[in-house]
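In this view, the complex is presented without one of its protein chains, the others remaining in place.
Labels A, B and C are assigned to the chains in the order they are written; within every chain, residues are numbered from 1.
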Amino acid sequence: MDFDLNEDQQLLAKTVADFCKTRSPVSRFRELRDAEGIGWDPASWQQMGELGWLGVPFPEAAGGLDGSFIEAAVILEQLGKNLVPEPYLASVVLGGYALALAGDEDQQQRWLAPMLEGETSLALAWAEAGARFDPTRVSCTATPAAGGFSLTGAKRFVLNGHAADQLIVSATTPEGLALFVVNADAPGLTRTTLGLIDGHRGAHLRFENVALEPNQLLGAAPAANVLTRVLDYGAAGAVAEGLGVATAMLDMTTGYLGTREQFGLKIGSFQALQHRAVDMFIEVALLRSMSLEAMVRADEDGPERAAAVSAAKHQLGIGGQFVSRQSVQLHGGIGVTDEHDIGLYFKRLQALSTICGDATHHAQRYAACLRSQSS
Amino acid sequence: MDFDLNEDQQLLAKTVADFCKTRSPVSRFRELRDAEGIGWDPASWQQMGELGWLGVPFPEAAGGLDGSFIEAAVILEQLGKNLVPEPYLASVVLGGYALALAGDEDQQQRWLAPMLEGETSLALAWAEAGARFDPTRVSCTATPAAGGFSLTGAKRFVLNGHAADQLIVSATTPEGLALFVVNADAPGLTRTTLGLIDGHRGAHLRFENVALEPNQLLGAAPAANVLTRVLDYGAAGAVAEGLGVATAMLDMTTGYLGTREQFGLKIGSFQALQHRAVDMFIEVALLRSMSLEAMVRADEDGPERAAAVSAAKHQLGIGGQFVSRQSVQLHGGIGVTDEHDIGLYFKRLQALSTICGDATHHAQRYAACLRSQSS
Amino acid sequence: MDLNFTPEEQAFRARVRAWISEALPEDLAVKARASAQFTHDELMRWHKVLAAKGWAAPAWPKSFGGPGFSAAERFIFNEELELAGTPPLSPFGLVMVGPLIQRFGTNAQRERFLPKILSGEEVWCQGYSEPNAGSDLASLRMSAEDRGDYFVVNGQKTWTTYAQYADWIFCLVRTNAAGKKQSGISFLLIDMRSKGLEARPMLTISHSPAFCDTFFDNVEVPKANLLGPLDGGWTLAKALLGHERTLVGSPGLVRRWLRLAREIATEQIGDDGRPLLEDPAWARRFAALEMRLRAHQMTIYRALSEQQKGRHPGPETSILKIVGTDLIQRAGELCMEVMGHDALAWLPDPGVVPDNEAWVGPSFCYDRAATIYAGSNEIQRNIIAKHILQLPSA
Partner (left out) sequence: MDLNFTPEEQAFRARVRAWISEALPEDLAVKARASAQFTHDELMRWHKVLAAKGWAAPAWPKSFGGPGFSAAERFIFNEELELAGTPPLSPFGLVMVGPLIQRFGTNAQRERFLPKILSGEEVWCQGYSEPNAGSDLASLRMSAEDRGDYFVVNGQKTWTTYAQYADWIFCLVRTNAAGKKQSGISFLLIDMRSKGLEARPMLTISHSPAFCDTFFDNVEVPKANLLGPLDGGWTLAKALLGHERTLVGSPGLVRRWLRLAREIATEQIGDDGRPLLEDPAWARRFAALEMRLRAHQMTIYRALSEQQKGRHPGPETSILKIVGTDLIQRAGELCMEVMGHDALAWLPDPGVVPDNEAWVGPSFCYDRAATIYAGSNEIQRNIIAKHILQLPSA
């Protein structure tokens, strides 16, 4: 049993942390948020590609570095600490793993490889109205037509859907659920850009008889298992990033408690606030434990993967939210201004706890794991 | 809108409080608990009868004082504050209201009147194995036989069932659920005395072809509605008594915080403990509000009765338990000894939150109330 | 004991309800149903509708232009406004400085200020908190120097809600640096158009421009604008603080949150294919919050019952701020969770999410302030521990 990152991973964490500190302080996110545009910077994205961060978990054949999901999680934690706005979770984890798990070599060469270099970005379009967090309740249909498919339907809240060059879209086919690669400029595709609660952007998508070539089908239907695996990567990624967010909030809050004075005393000397800070510390520690387990098990294909990922995502939704809400509370008045960064973290954590399934969804899923264990 | 007790009720509260202080300190309960015997004192019971407390909510015709349930609740709160062991809740509220609501004049004369004078005591036998808190899932059957009925089956955790002179028993008949009065010495009835968590006693009952006269049937079947009303009185009574218990625990705890010293300071000066005490105070205040609503609505027959009673019982199970558990915690080491009274209160509150349905049961019931409201 | 309103009071409620549904402009009614955040202009439009009816200041005595409501009528009136979700009028004139002017003001001050507060012609804001005097208000530093006929005011106020729209600000200022920090504070009424005064709006976490930082650079304030005695402002401040606490425990907002959450939970299909509300686990979560709201409501009624008898509400009602704001947040959190993916939306264009969900995110964020303002819940707990439970000081 060994919970240490290996030396390369430790070095990676340090490199990303240094990069974020010097090149991507929170003010950069704030500027991009407040500006017109896609909300992130393609030049930074390309830099990340050059540094190898976008390809680190993927096979060398696809242009990756042949690492594991652990490396992606290590990167995400650091990005979370600094609210880095580039779409790592959306494009590398959700879009990237869909291509890596379901795509053949040609498809990976064509769509994954350029993303790994930061030249393009991806998005996974799976959420639909009325389906809540169930990826298998899909109304989008891909009807066989003219040697390929014709795609019709709608997807909602597609992370990075407004900016992605390719969209990986789930749809039902006569053979069952399938995943397709759709170009952003495909005729019949309408994208509506949305502002999201965390200051990121996303899109609602509408497909009206979008014509797809056979090689836009990723792997074979049914693709429910592969989609579930991708969403588990997404959930574990959200946990890793959320751990970074929560860790930063805890640090900011204990820092504030140690400097802010009221009634002639540092407010961090008040025992009720101290104990609150300890309770936050507890939740962050448990979140870290669960993130460690989830990042390791995400690469496994056994029954423990779902359990570990769901438990981790649940802890983000419960423990992480506790940390987030108490951080705002303990900052007092400035905590509820837009000026102070703590509110930006609060909103990012709120979004991350929804993305890829909220706490209740994952509690239900964990209950199902327990049931199947005992039967 | 008026939340004041009337003058008579205020006087009653004071009388009961004085009586408890001088004649029934907690040490009396402790002695009876530790002695052989029924766990309460028939002489005290008779005194309560003479003071009119046992009959106060019942009609004059049955020997009562024609009061309302409010008077019973006022008495129960004071009894709870002092852990008075006599079976007010079991005999007056559960047994008494069953007779008062379902019995005819003769039946009330015969079985209710002597109890009101403290000469006898009653019990309500409704709980069964496998029925949880649902009073309508009844396996006991009363088969028509020889002009009367023959009763067979078992009841569990009958409060005061070990000492009661008459038992009011729910059983299914060909006409539906019915209530019967069974004498404690009826042939075919076996009583097994049980020690309960709160130091009270109760009984499991077995009926094997117990012969019942027609006049032992209370009112007409189906009796589900009347039994539900009786159990609502029971739940509201448990809330009133539990309010007394919780109030006493809060007082004991703030008293302890104000005297106990550690690290050279009164522990009540530590802010974390102060805030905990305030949170306990909050739960007691909300419990008092709900107890007031429940004691008034218990006498109503509209849809608000169930809602008010269930909300109150839920607050006992959640808020009252919080107060109880934190009281033990804040007493530290002595809180977990049998020597200190706080543990006796803790156990009584635990029992009261189970009696007549626990928090989850009442949350389900409240959810049903909301559903029927909105439909 | 009687837990019901009298038939007269119930008839009054019906009248108020009918009038609101008539008088509230349709565009505001739409926002109200979605628990939207209103703009300042919208508040003032509604203020004027109420003022025309004579109902802008339900608690003012008739002699100052109030409607002469009884305690119960006031309560019912406010409850109906909240349930309808009407724009919450700015409290700074009507609820805060107005009553203080009535109690502590000179006749000249009363005549000058009260009618325009009532009509909405002049809008007020509150200058209490400073960057280093939030919970610890008595540490405030903004100074007012005596120059004979006038004071010269220097310093900064913060969290001055809607100062950018205000005509007047009432301020606690330090007129005397000697002695205990609570003494030496005075209460000044200051024209927002004074030279040297600047209000810089700040965005809140919900992205609305609700607060300002307000700067005073040698602002001259005539002595006639001193309210109450010189160096005696702390008494006025305390009178207001107590008042403010009872303001915020109000359950109407919670009820609207829950109503909205229930509406959405009826539409949202859960992972098991049924509407969320049919899932026992969700139903029980709703029930738990509804029951706590009921307990809160009953506790408010107990306070009302005391008021009706002319008594001071009992110590137990000191909890209302804590319980009420905690409920507001929990109900908002539930509503967010019920929305599933839609909770990701932020000030969306029409159609992006159902109309009734459009404002949930910003309102949820804004409600984080509920446990902070008007004396944070931690401060409330300190007060209850000391003054009600009488626990020892460190």
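The working rule: a contact is a pair of C-beta atoms (placed from the backbone, for glycine too) under 8 Å apart; a residue touches a chain by one contact, two chains touch by 3 or more.
For clarity, every value in this text was computed on a predicted model and none was experimentally measured.
Undergrad: Among the chains you can see, which ones touch the chain that has been omitted?
TA: A, B, C
Undergrad: If the hidden chain were put back, which of B:G244, B:G268 or B:G335 would touch it?
TA: Among B:G244, B:G268 or B:G335, only B:G335 touches the chain that is not shown.
Undergrad: Out of B:H162, B:R191 or B:H361, which touches the unshown chain?
TA: Missing-chain contact among the listed residues: B:H361.
Undergrad: Which residue from B:I38, B:V84, B:A127 or B:M295 sits in contact with the chain not drawn here?
TA: Considering all chains, including the one not shown, the answer is B:A127.
Undergrad: Looking at B:N6, B:S27 or B:T192, which makes contact with the chain not pictured?
TA: Here the residue in touch with the unshown chain is B:T192.
Undergrad: Decide which residue listed in A:V56, A:I70 or A:L99 touches the omitted chain of the complex.
TA: Checking the options A:V56, A:I70 or A:L99, the one contacting the hidden chain is A:I70.
Undergrad: By the contact criterion defined above, which parts of chain C meet the unshown chain? Give residue numbers in ascending order.
TA: Listed in rising order, the touching residues are 272, 279-281, 284, 394.
Undergrad: Could you please point out the chain B residues that touch the chain left off the display?
TA: Residue positions of chain B that touch the missing chain: 127, 130-134, 137, 156-157, 192, 194-199, 202, 204, 261-264, 270, 272-273, 325, 328-329, 332-333, 335-339, 343, 346-347, 350-351, 354-355, 358-361, 364.
Undergrad: Can you list, in ascending order, the chain A residues touching the missing chain?
TA: These residues of chain A touch the chain that is not shown: 1-6, 70, 254, 257-258, 265-266, 268-271, 274-275, 277-279, 281-282, 285-290, 292-293, 295-297, 307-308, 310-311, 314-315, 318-319, 360, 363-364, 366-367, 370-371, 374.
As a convention for this text, only the chains that are shown with their structure count from here on.
Undergrad: Could you work out which chain's C-alpha centre is the most distant one from the centre of chain B?
TA: Looking at centroid distances, A is the chain farthest away.
Undergrad: Please indicate the chain closest to the centre of the assembly, with centres calculated from CA atoms only.
TA: C
Undergrad: Taking each chain's centre as the mean position of its Cα atoms, how many Å separate chain B from chain C?
TA: Averaging C-alpha atoms per chain gives centres 42 Å apart.
Undergrad: Averaging only over C-alpha atoms, locate the centres of chain A and chain C and give their separation in whole Å.
TA: 38
Undergrad: Of all residues in chain B, which are in touch with two or more distinct other chains?
TA: 270-271, 274-275
Undergrad: Give the residues of chain C that touch two or more other chains, as numbers and ranges in rising order.
TA: Correct list: 378, 381.
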